[in-house]
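Here the complex is missing a single protein chain, while all its other protein chains stay put.
Then we have subunit A:
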Amino acid sequence: MALKIVKGSIDRMFDKNLQDLVRGIRNHKEDEAKYISTCIDEIKQELKQDNIAVKANAVCKLTYLQMLGYDVSWAAFNIVEVMSSSKFTYKRIGYLAASQCFHESTDVIMLTTNQIRKDLSSPNQYDTGVALTGLSCFVTPDLARDLANDIMTLMSHTKPYIRKKAVLIMYKVFLKYPESLRPAFPRLKEKLEDPDPGVQSAAVNVICELARRNPKNYLSLAPLFFKLMTSSTNNWVLIKIIKLFGALTPLEPRLGKKLIEPLTNLIHSTSAMSLLYECVNTVIAVLISLSSGMPNHSASIQLCVQKLRILIEDSDQNLKYLGLLAMSKILKTHPKSVQSHKDLILQCLDDKDESIRLRALDLLYGMVSKKNLMEIVKKLMLHVDKAEGTTYRDELLTKIIDICSQSNYQYITNFEWYISILVELTRLEGTRHGHLIASQMLDVAIRVKAIRAFAVAQMATLLDNAHLLTGNTQRNGICEVLYAAAWICGEFSEHLEEPMVTLEAMLRPKVATLPGHIQAVYVQNAAKLFATVLRGHEGVPADSMVAQETSQLLIDRLPLFVQSSNLEVQERASCILQLVKYIQKLQQKDVEVAEEVTALFAGELNPVAPKAQKKVPVPEGLDLDVWINEPPSGSESEDEGRKSKGKAVFAKEESRHTKPRYTEVDEKELAKRREVRKAEQANNPFYIKASPSSQKVYQDGVGVEHIPVVQIDLSVPLKVPGMPMSDQYVKLEEERRERNKADKKKKKDKKKREKGEKGRRRRGDSGPESEEDITPAHMVDIVTEEMPENALPSDDDDKDPNDPHKALNIDLDKPLADSEKKLPVRSHRPDEVLKSPMEDRQVVEVVPEPKKKTGKEKKEKKDRKKSKEKKKKHKQEEEEDLMGAGSEEPVQPEETKEVAAPPPASTPEASDLDFWLSNAPVPSNPQAAAAPASTPRTASGMAAVAPDSEPEEAKDTEPEETKSSTHKKKKQKKEKKKKKHHHNHSDGAGDESVQNGTVEEEEPLPPMSNYALLAENSYIKMMKQDADKVCDIQGNLQDGSQVVVSVIFENKCDSFIKSMEFNVLDSLNSKLQRPDGAGPHDGLIVPFQLPPGISNEARFIFSVQNIVMPQKLKGTLTFIVKTDDSSTHEKLDFKLHFTCTSYLITTPCYSDAYSKLLESGDLKGCSLKLEGVNQPFHHLLARICFHHHFSVVERIDSCASMYSRSIQGHHMCLLVKTADQTVSIDAKCDEPGLLGNVLDEIKLTFSQC
């Protein structure tokens, strides 16, 4: 044995170590692969030995080889062996190798669990550290689940070195094992205040990473982070926190308000550029989130822009780059403040650094206006000439085209100029973007009718000089423009002055060297030109010779194309050749043929919207879901199920598929169809091929018929011989503007009328006032980009379904249930009992969320619910992202939260956050802060003293206490005010209710609540809220929808209440959803018991068939009142009132989708007048938003458009106007019955207040 060891170590001396390997590879440059393969053989031998040192050495070398790209997964087991060595030296190598080459599908990872666990609990901190580091790279879901508890323990390790690593790795664990997030979160939060800065930084890091993906769930940590931000001195931590705030502000505009001041201070004081930059970035984010109607933060914008200017002017290229990057973010919302720095940005175009030039280009895109477009493009053209390197030049070229064509050529006032620019661009050598220029030429020539003559002249010149463009044809992308040129000349040949010349140019032998598809266009358009020539010369005796000569020319030249190897060219050429030969025969007989030849190419080509094809409506009577042939028999029942399911999905996702079947085809629809058909007829293959760019161009259209093609007389048509110079247009344009101005003064009133018209046509996207003055030389003929009528901003979750972060969207504000305090271990999870033991008060208070019912029979339901909840959260996130301050969910933020994560237990916290965010003076004393925060009801005159605890602490350490105090208060209050229907559920009144819906106004809104008293007796009080609907998007088996009703049960007596059973008499239309197996008359057991004075919330799901009518359901609650010596059975009857409103879901809507919806004509109108409403308009809107689940689409002064959608997908639009205490509401909906009822309910709401 001893001998063996000695032998092993002697062997080792002769083994290659890593350095030898490296050196060896270096010395075998010529046959590296061969050398390495011999080395791998050696390594294989070494791995077979028993000596761990030899193995470690081999693994060491393998790690190096892995870096060079060699697969070493075959040695995975040996790596595990080395990992399990007791010596730190080897262990470290083992873990390193594992972290380099293990991944989720490495099967030996299973073997490592125990080894890692042993290392994690090793007394040596470096063993633990190495294991943590390694694990962070190859953690799998299994490892995460098995080791989560061990790692959680390490988060409280005595050594900060271990603590910080354990904290950091938790992020990886969460990703792989999302269930661990909730149990681990409280501890993670503690670590934010760890004494060691490294640990603190790690915790901040992890939470920022989590919050970045699901910011909503971390909003409640804002106060804590705010504190950290003001106290921390570690710039890394600060940067992270500030970045985090940047992600949070869009969700909570009030947070932004609060941040602006400290951030501004930081900007002023810090000397660290990285910190400064992040501050500026976050301030920008705040300003963006506030941009909807905040009192101007122009000072902040100015500060940002000014600081960014300093960055951009810095000699450090990095700062310059970042400055431009941040500038582009401001540009989106505050273009004006950036535009004043145009000089600086243009200067950056001259920078030697390409990245910086590209950034500057990006900025330019947003800075153009009608006024400066020509100037900017001129500058860019100069750069194009100067630019070395084709990539940058190509980039410039695309940018020029982008800038000019953006939003439907909005900024172009003179299209002759634009054509000249395009023609100038064709002189670029070696660009790849010939097709881009070509498509622009086509687009402009087709759509701007007034420009055609000019365009044709230019194109003819291009064709004439084709040899300049076709230097080396095959590689040169620029010859693509000849495609456009030929087509334009042919199609609009009536504008050609000398068609003969052009025809001759198109038939030159050199053309045969062009790519096939271009030749084909040449041939086809030569025929068109031929027709034009014939028409021009026939009838006049002297000219008939010319016509015949032309025929002869074609007959001479076309055979060249007939021999083409390109099939398309060949076919067209031979076809046309035969035609011309025939024509020639006729000509010789003096037959007039021009008319007939022209007829071959007659008809105007209209531009067709790229989506027109898709838009073709389904003809009446055609049911796309019906089988064309009978389906193979056998599985009929199955088919049926699938069919109905499919239908449901259709109806939910895109109502447009089913709509045409139900709606009457009205005039408009018919007209539209005719239009489309016409467009299709006029179609020819060339056109479709040639307009890929139109996709980009037709951004938002106005119907053709709305825009008459105004031909403004351009007094001096430029005659430019040869290639045009765009510069001349710049001068000309200036003159023209001068003249226009003078004209305008003269015909002031006339202009006014016109302008009014134009303003209307432009659909509100007109530029700033000054730009109005610039009349365009040519109007662009726009084709409507027709969208499906009912298209809404995408409801579908466009997030990547595989995104691991999706699983981490977990509500963290909910207090932990007992069952959750420890991480669940999969195999030994005890089946929990549904009912909580009554002694444990805390548990009683824990929300009986369906999630926590782990009973097996509930599992399925649970899953469904979870997913539903998740979906809803996503949706809500989207909503909040999409909508400005004015249009959030039901107005109160607490309520918003509740919709997302319903347990009432979270409300104290929510109100903490609310309080913190509210504008109430911030008390410096935490105790003072706690008092109002945790006593939301003191506003109504209660002198209650709250437990003195800081808000954050109250959240995690003493949730019970805070809560119970809230409840106490509730009770006390009730004693005072016996019956209060609009119970203000857990939010502050008066001073702290700066509501979400009206952030811009500082006036407080009257408190609102959706909880209404349901029934009450001496024992118990029920309140219901139905604000909260789940639209069953999954389209379960029925087409039906679900409504969730939250009921708060409050124990008013001094005895214990238990065995509550909730039952509702189902109607035909609405049914209470009962667990599988329960009969239709069985009650639902309320999953909690109520100690005296306690209230809790339970949720019940109803399925509803028809949502047009409001309805009432009778129900009974039975329960047992238990006193010390006796217990009595009691019951309470109640009526559940489902209003039509409760079938509406707050859905955001873009204003353009909204207007499309209104235009579509599917909606039936109805209106309502309310007299004597003397509320501020924003209160009014907030009320409608809150009580009736609408969202504000757009608000202009005292007029607002609102939108909502029913759970069955009906659209409902409101136009609310107010004047002199009179509110008029014009409403439209595709379901008139529903609309009428909702309007009645709105009326009721306002009559009550």
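Everything below uses one rule, namely that a contact is a pair of C-beta atoms (placed from the backbone, for glycine too) under 8 Å apart; a residue touches a chain by one contact, two chains touch by 3 or more; residues count from 1.
Note that contacts and distances are computed from a predicted model.
> According to its UniProt record, what is the protein name of the omitted chain, chosen from "Cell division cycle associated 4", "Nicotinamide phosphoribosyltransferase", "Adaptor related protein complex 3 subunit sigma 2" or "Transcription initiation factor TFIID subunit 2"?
Missing chain, UniProt protein name: "Adaptor related protein complex 3 subunit sigma 2".
> Decide which residue listed in A:S37, A:N114 or A:N235 touches the omitted chain of the complex.
In the complete complex, the chain left out is touched by residue A:N235.
> Among A:L154, A:V305, A:I356 or A:L812, choose the residue that contacts the chain missing from this document, as touch is defined above.
A:I356
> With the missing chain put back, one of A:S122, A:T270 or A:S544 would touch it. Which one?
Result: among the candidates, A:T270 touches the missing chain.
> For subunit A, enumerate the residues touching the unshown chain of the complex.
17-19, 22-23, 26, 53, 56-57, 60, 63-64, 66-71, 87-90, 92-93, 96, 100, 103-104, 126, 132-133, 136-137, 139, 161, 164-165, 168-169, 171-172, 198, 201-202, 205-206, 208-209, 212, 223, 226-227, 229-236, 238-239, 243, 261-262, 265-266, 269-275, 277-278, 317-318, 320-322, 352-356, 916, 922, 924
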